[in-house]
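A single protein chain has been removed from this complex, and every other one stays in its place.
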């Protein structure tokens, strides 16, 4: 059995392990006040081209979303997300648990656009029996493997500016987005586009670790208290910082993401060549082929994947995810298999 | 500078690092469903002498407390803690953030006893304008370095049984408690004493990791949803499980804790011999000497410690914490210094 | 100007005022422990044909929903509601503010059916990264003026039984539902259909007051603490109880609701006769005619109503609501006007 079930099936990149071993017995303060956290912060500021951001290192993506969104919103303010948005469906009501409504919008391709948001904003306008939509949550790449173009993000930013909305990016798979062949967004653009976002490392070669970046000054004060309050402050914080330091040395982060996209593109082309249809046209590390139901058992015998949704009576959408550790040999074998299974 | 500031200044025990390296590229499911989590669960059940508990591996202690307490309580139910209890003072209002009052009790030695709890229970009895105290939170060892005897815990258990209270133990420093020279509690006792507790590893040799153990059947259902909701479900969950597996092989956990207690005992005796007074009589890995204020600068020049509280106009209580990684040479040097500083 | 804007534009029925005046200086305990609350409880139990329910008198409907739903649900449990459900749109995120997701379903006629609910239940089944849908919230009559038949409610009840769901009715306009010409549900049916519900009086002749009825034994314990915690316990509680006593004497409650339905039916017939279309076929006290935009100003000059939604480029849906106090003369004048405006 080989797993294409997700991008966190394996551990950390060997360079990260090495860095952890080497620094292991160095005594440092904890809770983000260690020199490694300081160094990782400087590296990221450099990479983002912005010295004025606040950066906090957390363990996981759901945690990053909880801490950030609950910190940024007043009690009556709500979040706008796609219906497939991670916070809407797969975080067990975590944002609502902090008291905030998440207003969901159905989106075919997993992306939000200005028209969708504007409809929600208009519906809530001026009625003080309703929540105020205040923060737009997007994932890049999205839960459906798509990624935003710069033009799309600029349009969101301008709309948010005009309507007093915060724009937040869940960057669990930011690496996959930035190394997509359809991407034209650079690290240096991010601080001009978002009020806050996080750079995900768990799904790009780290054991764990997400860097929350706060651009908007008004969102910065006392953020550490919010982290603490949600149990998200890490005692041995240097262990996350060390991973980020390593990932942002020699572009390792982008190289690992690029590898996973490349493996994914091979799988995609394989499915096309073998005559399968795709549920969505993804250029990142997730692919959603439409599989005839009678072939499902064959795939399941050799490969771990996830059922995404039924497509029609006779077909099912399943998800293949690649990672920094996905081996080309296994991908090639899969490509052979998908042809063979159809015979 | 040598740090006695806390027990999470260093990384993980080398055996843990080795285990992480060896398992690194093994593909597994995530979110606690991996075989390592299964194995670690079996090992802990064995060690606790109870096959009927539920065990969940989380990243940190504050998280464990948040997830457990918010899962166990109805909206109008409250927690009883000492005023020094970690959840009361140093978790930034995390329990209140989940909607629950924490009723605090001043305790000289950091421990709760039946009389203290009974006073609170009586004050709240039968008045439906008040919260219902429902869960007794203790730390073992305590924030003041003391540890509970079996007799004390049995008394708490019996009181809780008689008054429909849950008894919960914060085991961030459980290793230090169980290896204290004043301890008579065994792993095998814990499931008879508590409705739930956690076994802390972050402060006993792991990078991170706490094992929440749920004994009371009524508290078990859907606990994973609570974990998820608080962002505490770990994608690469095997990394915690592997640490626990290693710590519970050859009694490593207790050996590491024992080492830190031994280092602490040497420091304690050193202070006594040098004519300092102690704020509290601790037999675990935290010591609280009372330092004349004019000597503070001398200590600060060579050692990182924490100021605990002012003692009187001329004295201050400072905290020395030892860990699995504390070196005897540094302890011996400290013992020399504490004498020298007084000359 | 005459107002058809809502059913709470006027004060209380004169008999209620009289009862309040007469009892004014009688000393009683407060917070629901007064003899009037006891008496009102007995009357309602009698009317519901169930001696085993718990009844609590609150001030308003949003409050009733907040207190009940937050009391009934565990942190990871969610509510299912229509997209037009009062709790979903017009209570400013009140349920989410208590930590619970509200999953909304679009419904043409404002009612939920088994198929709709089943789709949500299936989507959430067995995935512990998601919330558990646990409570079905319906309004009767609905926000669109429709009302449930007994058969529809029995179907919901049976589905809920089979899927471990709670069924809750928002009865803000229960009077209008039970006196609809299309109704076949009796007071005596309610306790067989719902785990809990509330009987609304604010919109049926009282100044304020809703009676929360808890049928399901498991939902009863300590409900008063939940009331208190949400600031919903009324100091001078007898003032609500007295209103209920009066409303349930000589069927006043149903008579007042019936009057408002009758006025509403006249308006409906008027619109039909005058050649207007109706957005929905309502048999309760709310009507939703589709008005040509060029006539809106004429209506607005003489009548206060609410804009419900745009219908198409040239038409708008507006809402006419009648109450116990709506005067037939004004209704007749409106009927003349709607014809005249078209000329």
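As written, the chains take the letters A, B and C, and residue 1 is the first residue of each chain.
Everything that follows uses one rule, which is that contacts are C-beta pairs under 8 Å (C-beta built on N, C-alpha and C of every residue); 3 or more make two chains touch, one makes a residue touch a chain.
Note that the structure is predicted; figures quoted are calculated from it, not measured.
Colleague: Looking at the whole complex, which of C:54, C:77 or C:91 touches the chain that is not displayed?
Modeller: C:91
Colleague: In the whole complex, not just what's shown, which of B:4, B:36, B:57 or B:76 touches the removed chain?
Modeller: Only one of B:4, B:36, B:57 or B:76 touches the chain omitted from view, namely B:76.
Colleague: Could you tell which one of B:131, B:211, B:291 or B:321 touches the chain left off the display?
Modeller: Candidates B:131, B:211, B:291 or B:321; residue touching the omitted chain: B:131.
Colleague: Please output the residues of subunit B touching the missing chain, sorted low to high.
Modeller: Those residues of subunit B that touch the unshown chain are 75-76, 78, 89-93, 96-102, 127-131.
Colleague: What residues on subunit C make contact with the chain left out of this view?
Modeller: 2-3, 5-6, 8-12, 14, 17, 20-21, 23-30, 59-67, 91-94, 97-98, 202-203, 207-208, 225-226, 228-236, 238-239, 304, 325
Colleague: Residues on subunit A that touch the omitted chain in the whole complex?
Modeller: Subunit A touches the chain not shown through residues 31, 70-71, 74-76, 98-99, 128-129, 131-132, 222, 224-226, 228-229, 233.
As a convention for this text, only the chains that are shown with their structure count from here on.
Colleague: When the centre of a chain is set as the mean of its C-alpha atoms, what distance in Å lies between subunit A and subunit B?
Modeller: So the centroids are 33 Å from each other.
Colleague: For subunit B, what residues touch not just one other chain but two or more?
Modeller: As it turns out, subunit B has residues touching two or more other chains at 225-226, 228-229, 233.
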